[in-house]
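Every protein chain of the complex appears in place save one, which is left out.
Chain naming follows the written order as A, B and C, and within any one chain the residues start at number 1.
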Amino acid sequence: MSQVDNRHQNLGLSDEQVLDMYRTMLLARKIDERMWLLNRAGKIPFVISCQGQEAAQIGASYALNLDKDYVAPYYRDLGVVLAFGMTTHELFLAAFAKAEDPNSGGRQMPGHFGQKKNRILTGSSPVTTQLPHAVGIALAAKMDGENIASLVTLGEGSSNQGDFHEGLNFAGVHKLPVITMVENNKYAISVPLERQISSESVADRGVAYGMPGYQVDGNDPLEVYRVVKDAHDRAMNGEGPTLIEAMTERLTAHSSDDNDKAYRTEEEIEEMKQKDSLISFAQYLRDVGVLTEEKEQALNKEIDDEINEATEAAENAPYAEPEDALKYVYAEKGGE
Amino acid sequence: MSQVDNRHQNLGLSDEQVLDMYRTMLLARKIDERMWLLNRAGKIPFVISCQGQEAAQIGASYALNLDKDYVAPYYRDLGVVLAFGMTTHELFLAAFAKAEDPNSGGRQMPGHFGQKKNRILTGSSPVTTQLPHAVGIALAAKMDGENIASLVTLGEGSSNQGDFHEGLNFAGVHKLPVITMVENNKYAISVPLERQISSESVADRGVAYGMPGYQVDGNDPLEVYRVVKDAHDRAMNGEGPTLIEAMTERLTAHSSDDNDKAYRTEEEIEEMKQKDSLISFAQYLRDVGVLTEEKEQALNKEIDDEINEATEAAENAPYAEPEDALKYVYAEKGGE
Amino acid sequence: MAVMSYIQAVTSALKDEMERDDSVFVLGEDVGKKGGVFKATEGLYDQFGESRVMDTPLTESAIAGVGIGAAMYGKRPVAEMQFADFIMPAVNQIISEASRIRYRSNNDWSCPMVIRAPYGGGVHGALYHSQSVEAVFANQPGLKIVMPSTPHDVKGLLKAAIRDDDPVLFFEHKRAYRLIKGEVPEEDYELPIGKADVKKQGDDITVITYGLGVHFALEAAEKLEEEGISSHILDLRTVYPIDQEAVIEAAKKTGKVLLVTEDNKEGSIMSEVSAIISENCLFDLDSPVQRLAGPDVPSMPYAPTMEKYFMINPDKLENAMRELAEF
Partner (left out) sequence: MAVMSYIQAVTSALKDEMERDDSVFVLGEDVGKKGGVFKATEGLYDQFGESRVMDTPLTESAIAGVGIGAAMYGKRPVAEMQFADFIMPAVNQIISEASRIRYRSNNDWSCPMVIRAPYGGGVHGALYHSQSVEAVFANQPGLKIVMPSTPHDVKGLLKAAIRDDDPVLFFEHKRAYRLIKGEVPEEDYELPIGKADVKKQGDDITVITYGLGVHFALEAAEKLEEEGISSHILDLRTVYPIDQEAVIEAAKKTGKVLLVTEDNKEGSIMSEVSAIISENCLFDLDSPVQRLAGPDVPSMPYAPTMEKYFMINPDKLENAMRELAEF
């Protein structure tokens, strides 16, 4: 064991657990990177990234009950859906828009997650609509006396939408077990924070809904874990909702259709990269002796293989038939 | 002069000014009362009241520049529109839905104010839509280098709508000269405060928009004046928007279609009446020697006459012609 | 059979379904202690308690959005929009979310939710308490829009809507609430969503309408019967998706069709009905397909002169029907 403070033990996390967290972060990053390659090679039309937000996503997810809680993720939440049980294979099926994609059968763009068996709510493109959905889940569960929580994530730009206000107020009035995590990457496409948000912080907005608001370093998965765990405990104890603002970086352009050089300087981008949680968390794990060179190599190999296989399988999988476009507008049996 | 602390002089208000404020409060109250009589007599189909909110409305309005500032009032703001220059005669034309009603030519229900020459924005029924409008006025004026402010008012229930959030955030980001006054009468129709709002106070929500939020006794016109004057000074100095919550009472049912006995107790209603600003402000003015018995009688007589005349004139005024319903969908000349 | 008013049929359907199925609950503004501004939920708060008859904050987007979340969980929320006019802040949740949940998830998730709202004019409600808003939603696959005309239909269709596995907008004519009374079976029954209903058989002209228009048409038809004009009256009941078969059959029956809505004329759902007839019945028509509707102005004014000018009524129908018969 190293001299370094063993932060994860203090949080009640085992070595296996933190290693698993790191593995999921790395997997998310590498899936994302592969998707850019595929996009640049003209094989998939679109990518929108999690890069720079993995620590927040994984830290938050692992603080939940992954067997019972629900999540309403947003388009960057590759890390969240992996934690909730979506597979690499499934994510590539979505990227290639193939029929077997569990999110939408190839109907939606990548990043539009949804998988009922893993309690991942189906999402759309208009931002922030998922927030009231997560509140509705929490309300329904509470009615049934089920002691579970829902997590909803969104960008800081999206926290200005009316649905943020209406949804959080509803959660606050009824003290519902909803955890809202804003992944603040300081940009809404090209628009910087100070043109988006008038409050000092997003966390400050908790006051407006009678709930605690915490700002947390989103590059530190253990810190995010701690704050979300706390929020989860409060939710389980009937103490209601929590607002969390995870400070992250958007390491890529907004999406494969964007060029962020038009509105961010090289220095800014360089500076951001210094904060990459994949680097700092790996370093922490090495420092505490959880991640050895050997393990790291094995991990990388395992993940690369998984991604290669998934890519190939997805590329070769069939598209839905053209007429499948007509299916599932309404329930197959039923009132029609 | 009496022994009582002369609060209005301390605020820089002359005796004439406070007397004028009282006159407008009393006029608003008496117009409102007359409308209920007319409604109960079957002469007008609908009333929605200002009763219990006159002090907040008049206190706020008199703190503005009534020759230059704009207002986006809500349906209870009889006091506000009187202060901005709408006449008793015009208000009765609206109540009777007559053609000469300056608000809408008899097209809208009473309480849907609007009068361009007095810078009263036209309003609709869906609540809170007027808030972004007031922000737009402030933005436009700022673009033109006009140093004016806009006032927008709404109920506390309405402060939960998405437009509240989006509008105030916009004002906050651009530091616009908008004063938002929430007239908190503790009910949204039948729904009490604690089922409406999750924050401790509406004023607390200022933090979410980087603007000061003040809660003020809305039964005290001088206190409201003081806080709004301060907000106005800030606006004029380029210091941006302010959120104000005036604590008021809704002395009547929600409207002539509502029966508040179904959800409020007799005691609650009695208690409320004790706080009536018409009584306490008159008492203050008597105490400081501004309102004498003589003046009071003259004032009452003058107002009663004004209301009697206006009622009669409005009752006898013509309706719009049926086919007038077709007018003014689009500009008369123009792109059509 | 009991005679009840249109609004009693609403309340009665809600009560039955809430008794039958624990997952049904009501949410909206003033639906609790007050029992709704029109009293549609009267008595439910006392019977089922505040967690199943929930007063929400004044936030239509959250009413819809929270309802959607609860429906995804497995509940059957019945949301009330206080007036149809105030559904507009919820359009994003209804169109972008509710209507697309099944389709976008490839049948993985669903949204069995009902949104009720009183619509319609002739009640001195002016511009914002009189509107017909169905056309805003009548182009959104995934949604169903029901607009019943009689207490019998209200009850059977509201039950069907609550039991439906997809989102249903259920618009109730506010003037019909107390004006229209009728027999309603004592026993449990459901009426099929998506099916129009012939309210009167006839041979000379066909009137296709819905909501209050059905009653105006029946009233006018009775008078015209004395003049020897026989009217066939089809009540759409579901205005989206339209029951094409029934429309085609009704149009072919007489070859002379009048379409009636109190909505503005241009872009109302009657345009679609006309287009269906055009596509399918051209050679069966003896006269142009006529529409009787509100003028193209933003809903109806408050002043009685202008309101009356805007609103359809039995006289206007009678004239239009006679003209068509004489064509």
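As a working rule, contacts are C-beta pairs under 8 Å (C-beta built on N, C-alpha and C of every residue); 3 or more make two chains touch, one makes a residue touch a chain.
Quick caveat, the model's predicted, so the values are computed rather than measured.
When the full complex is examined, the chain removed from view is found to touch A, B, C. One of C:4, C:88, C:184 or C:260 touches the chain omitted from the figure, and that residue is C:88. Among the residues C:233, C:277 or C:320, only C:277 touches the chain that is left out of the figure. Interface residues of chain C with the unshown chain, by the touch rule above, are 85, 88-89, 91-92, 95-96, 99-100, 103-104, 127-128, 135-136, 138-142, 240-242, 263-264, 266-272, 274-275, 277-280, 282, 285, 287-291, 296-299. Not every partner is drawn; the one left out touches chain A at residues 45-46, 97-99, 104-109, 112, 124-127, 157-158, 160-163, 188-191, 195-197, 257-258, 262-263, 319-326, 329. In the full complex, chain B contacts the hidden chain through residues 70, 72, 101-105, 107-108, 112, 114-116, 121-122, 124-126, 129, 131-141, 143, 150, 162-163, 166-167, 169-170, 173, 327-332, 334-336.
Keep this in mind: only the chains that are shown with their structure count from here on.
When every chain is reduced to the mean of its CA atoms, the largest separation from chain B belongs to A. The distance from the centre of chain A to the centre of chain C, with each centre set as the mean of the Cα atoms, comes to 41 Å.
For chain A, the set of residues that touch two or more other chains comprises 162-163, 166, 169, 173.
With touch defined as above, residues shared between interfaces to two or more other chains in chain C number as follows: 56-57, 59, 61, 89.
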